[in-house]
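What you see is the complex with one protein chain gone and the rest in place.
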Amino acid sequence: MANVNPVPADAENPQALTPAIGEGAAPKKTAGRQARSANRETFRRLVGQPKAMIGLTILVIYILVAIFAPLIAPGDPSRLEARQNQPPSAEHILGTTGQGQDVFRQLAWGARMSLAVGFMVGFLSTLIGLIVGMTAGYLPGLIDGVLNLFTNVFLIIPGLPLLITLASFLPPGPLTVILVLTFTGWAWPARVFRSQTLTLREKDFVSAAVVSGESRPYIIFSEILPNMLSLVVSSFFGAVTYAIGADAGLAFLGFENVNTVSWGTMLFWASNNSALLQGAWWTILPPGLSIALVAFATTMLIYAMDEVTNPRLRSEKEILRVLRRFHVVSKRSTPVVRKAAE
Amino acid sequence: MRDLSVEYLTARGPVQAVNGVSFQVRQGEVFGLAGESGSGKSTIAHAILRILHPPALITGGAVRFGDRDVLAMSEGELEEFRWKSISIVFQSAMNALNPVMHIRDQISDVLLTHGFPRSEVQERARALFDLVGIDPRRLDSYPHQLSGGMRQRAVIAIALSLSPPLMIMDEPTTALDVVVQKDILQQIANLKEKLGFSILFITHDLSLLVEFSNYLAIMYAGHILEKAPAHELFERPLNPYTVGLMNSFPSISGEKRRLTGIAGAPPDLVAPPKGCPFHPRCPRAMAICSEVMPAIQQVSPGHEVACHLY
Partner (left out) sequence: MKYILRQLSLYLAAVWASLTINFLLPRTMPGDPVTALVARMRGQLTPSQIEAVRAAFGFNNDPLWKQYLQYLSHAIRLDFGLSISSYPVKVSTIIGTGLYWTILLGTVTLVLSFVLGTVLGVVIAWRRGGLLDSTLPGLTSFFGSFPYFWLAMVALFFLGFELGWFPMAHAYSDDISPGPTLEYYQSVGFHIILPALTIILVSVGGWMMGMRSTMIAVLDEDYITMAEAKGLSQWRVMFGYAMRNAILPNFTQFGMSVGFILSGQLLTEMVFSYPGLGFYLVRAVTTHDYPLMQALFFMITLAVLGANLIVDLLYIRLDPRVRAA
């Protein structure tokens, strides 16, 4: 399972997140439109960001591998065709499994399942989280109280035992996996969206919209949501990170249909076939590393989004660059940099 | 300080917060630094002790205390210099005090750091609280347990703990309500009489400085526009900005006047206007005002102005 979802600092201190709307500027009904242009700006800045580029590259590579698996590694990945537990060689790039299957082919085809489940769960968790979170954040009083308690309960109940309990009663298969992972994964985005909605609700442009008689759904979708877009994207990637790791965990325990090929089931079989005792590290390393790399890629994207949307972080990079140029070590006291007269 | 310049490197570009500011605070004097929000006065206060945080840079000038060059000091020298030679009272006491420490500890840690003998620390803390008029039993309180006025007095007490020759007061009364304001100001005045330190008093409210200060400087958009002894400035304000400020607050005594504000808004410091920063709002602006920044020059003994009118 991947590590604690890295949430941008802003999610916990929603005040720190600066929406594109200028504070104190006359609240306009075009707040939604302003947010949209700010989002475009964010996207532009994202493209040059090193962290974003690394994350995106890794992700795209794996997605391409998944899509083009039939071309890259043709053949049926489950086919038993070779000698068992062969180390990597020219014939089998990543060796063979304990049952005689080609590891590389399994890796390529398995990418489809693992990535599909990951993204699906990510999408669903984010969606449900949005619905619950924004409703709780916008509607005051009892509804918020109930929804919030509900969310917190699901956050605090430990995930894996719940997953196991649920999965053991349901028939194994991708649908079950998606269901139970979403069941345990929606709470974190819900909490994040709720707190952000709470903050945005207090802003001037919302009051302006209320006063001019806009309907609630309009306010929520056209005014508040565009301002949360970067947070939604971050949460989506966070949910994907969680899903990929948790899916692997479930498969490893044997809860998924072990006859399908995914990175998680590869690890299940590796463990089952005593790969460790056989010394067959090539059956363990590639699938696990792939899971780790994809999770790492999504994490990088989250950090990239954080950096791009948080103006304080940007200005800090700026000053570090200047200091380096003038060879001044960054200490706590205000540095003195004498520039040449202009 | 002479020709001090401070820049902030923001995401939108470098902002010149302080531009070539020079002034001198003499011993035993109350020097008032007045200006609107964003004029750079707080930045100067922080720059003197070099406690500005990134993305700020000091980009030019000199700051001297006696014969010591503050801008050239090393970390160790600065640590020793701070609070002992110059201390500072911040605007919002609630924010300036560590919320999880007793006030007592916040006094004792600075005493101990600067070499105060441990056995005398408690006594000194009690004496300080007596000095500012707080019951020493409140020493064990946390900041959130004190009232606004008491907090501000506690901050003043901490500032006095090493008996520094110069105290910077950055809008010490702005966060308080009017009645308490007067109290605190009176307290500060009494303490100054008693202990004889100099004060650099920063504020946006000129009315506070009327009776209190000896010498005044008016700041706008990072520049000093006028400097003069207090009574001289009030009787003969020269720079149109100063005149505008004077007309903005009522005086209890004297004839009834029409209050006028100053039209317009302070400039955006990322792209400041060329020439004199005040010219877009100046009722007496001339052609040259939008081209060349007026140099500050002496008009009469002790009275300096930066304006093309003179």
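Things to note:
In order of appearance the chains are A and B, and numbering begins at 1 in each one.
Note that a residue touches a chain if its C-beta (ideal position, glycine included) is under 8 Å from a C-beta of that chain, and two chains touch if they have at least 3 such contacts.
Just so it is clear, the structure is predicted and the values come from calculations on it, not from any experiment.
Within the set B:Asn95, B:Ser147, B:Asn190 or B:Ser248, the residue that contacts the chain not displayed is B:Asn95.
For the chain left out of this panel, the touching residue among B:Arg68, B:His144 or B:Lys182 is B:His144.
Check A:Gly137, A:Pro189, A:Gly245 or A:Pro335 against the missing chain and you find that the one touching it is A:Gly245.
Residues 46, 49, 51, 53-54, 75, 78-84, 87-88, 90, 92, 95-101, 109-110, 113-114, 142, 144-145, 158 are the ones on chain B that touch the missing chain. Chain A meets the missing chain through residues 1-4, 6, 8-9, 12-13, 16, 149, 152-153, 155-162, 164-166, 168-170, 241, 245, 248-249, 252-255, 267, 270-271, 276-277, 279, 281, 284-285, 288, 291-293, 295-296, 299-300, 303, 316, 320, 323, 330, 332-333.
As a convention for this text, only the chains that are shown with their structure count from here on.
Chain centres here are Cα means. That of chain A falls 48 Å from that of chain B. Every residue of chain B that touches chain A in the complex is listed here, in rising order: 9-11, 46-47, 50-60, 71-72, 75, 78.
Residue ranges on chain A touching chain B, taken from their complex, read 311, 314-316, 318-320, 322, 330-339.
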